[in-house]
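Omission of a single protein chain aside, the complex is shown with its protein chains in their original locations.
Right, subunit A next:
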């Protein structure tokens, strides 16, 4: 979904920096560089995970948290280690017009020059197959590049996994093997992967973190996942395992970390190699540093001719210097799916869902027209005027699109809605949302405070953010309904 929707990236920087300014008392205290909870630049820890700039800072768009829209120079971002690109360049990977920068939340890919909106998609990165770790999703397992020698016991482990469900375990095994294989690119690249304490994947989360989620289903799911990973490790890395296997993952934490890296950074694509078109899970070195956005400006493309993966800018996308390059990881999923798989969430997920009970329904068409949302239900989008960057933060963002989908609506062609009934329905829905908010053990502000103070770990932080985003979302829905009632005109 290449929406030419403004939600320009710089906005998020502004917001984030504004927030930082607020939180850090005077200047940049040395002690707390790490906890700039700019929701923007998520730890790309787990690399592409945490949605970077798309996570618009909702507080800034709340009337309660108005901030003056001042710009702060992006001093948070430093260029990445030059070796990072060099090890790829030597192996014929290329990056055009972009830079890898590292911020407090991890890596990100930023444009180093303007790109005009052109009709052709522009390539910003091309990564050869030799640098990737690829495995076919179905048996027969085909590895590109074929690093696993015949007879290596790791192959037996991989072979024993279930083709449908255990792809992440396979990828983790492959990754660990690659770390161990001499002269493999991943030995060098692994230094730039997020380590276990930087990774926000919930697989690495403790019990406490999971309980902080305030979402029991997600917590149980994650526990299951963790159990599964540990079982797998226990099954294959038992004491009697050959040394070749044992040295790959000495302890379950390492294996869990590998699985989390595999889950968060792998990309499932259909590629064609030779004559074979295969769905494969790929760990791609530089493309996984791209963060997620619901309005991405890049996409991945497999160039068959020389087996290169190209990261291309959407056609017609105007990019300014310093914009972050983003991908859409999962498409249209709810926040908890994102959380489960990648370990981040977004307050603006346009696909987030609130379960409403009750019969209250509002008129879809008038709701859409109030917020100027257009498009089919699968592809809602809104247009804000191009010349006004959303500096101060307007109200519209993905959360309102999600609200348009999530709220129970009725639509009966020409039948007009009675304003009184609409208002009543809206009020009912608002009440429901309020109740939902109340049911959370903590409030928005409390969550915010927790985030402001130093969270112990990344996963903890992620968990707090997850619930915070949930509450923000619900609050946004309430506000949207408010606006809807106000602007309901006849």
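Simple rule for what comes next: a contact is a pair of C-beta atoms (placed from the backbone, for glycine too) under 8 Å apart; a residue touches a chain by one contact, two chains touch by 3 or more; residues count from 1.
Keep in mind that, in the parts below, contacts and distances are computed from a predicted model.
One subunit of the complex is not drawn; among "Protein PLASTID TRANSCRIPTIONALLY ACTIVE 12, chloroplastic isoform X3", "FHF complex subunit HOOK-interacting protein 1B", "ATP diphosphatase protein" or "SKP1 component dimerisation domain-containing protein", its UniProt record names it "Protein PLASTID TRANSCRIPTIONALLY ACTIVE 12, chloroplastic isoform X3". Interface note: of A:97, A:145, A:375 or A:419, the residue touching the hidden chain in the full complex is A:97. Only one residue from A:179, A:371 or A:484 touches the chain missing from this view: A:179. Counting over the whole complex, subunit A has residues 4, 28-34, 78-87, 89, 92, 94-100, 102-104, 106-107, 112-115, 117, 119, 122-123, 126, 178-180, 184, 186-188, 190-198, 204, 206, 251, 253-254, 257, 303, 305-306, 308, 315-316, 320-321, 387, 454, 456-457 touching the chain that is not drawn.
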